[in-house]
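All protein chains of the complex are present and in place, except for one that has been dropped.
Showing chain A:
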């Protein structure tokens, strides 16, 4: 481990085992799918892959939602809609 550290350049470093453990434990808490699975058998690569996929799917969802929101905002432009939203948000 120490030799690996001393060889580190200023740019990208090699990933040490500790970092991999940290990565796996942290990201496992975030990802809804992996959380329920058995704990030992998840590799760092898979966790990273799942994380990237999850972020991409979240982006896509936001895009879809913006698409729908823009359509809805174009058609519905009444006071009642906004009033309902505001009321529900305040409560």
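One rule holds in what follows: contacts are C-beta pairs under 8 Å (C-beta built on N, C-alpha and C of every residue); 3 or more make two chains touch, one makes a residue touch a chain; residues count from 1.
Throughout what follows, contacts and distances are computed from a predicted model.
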Checklist entry - Quick one: the chain not pictured, UniProt calls it what, "Notchless protein homolog 1", "Proteasome 20S subunit beta 11b", "Transcription factor bHLH149" or "Small ribosomal subunit protein mS29"? => result "Transcription factor bHLH149"
Next on the checklist: To test your reading of the contact rule: which positions on chain A touch the chain that is missing from view?
Outcome noted: 10-15, 19-20, 22-23, 26-27, 29-30, 44-45, 48-49, 51-52, 54-56, 58-59, 61-63, 65-74, 76, 78, 80-89, 91
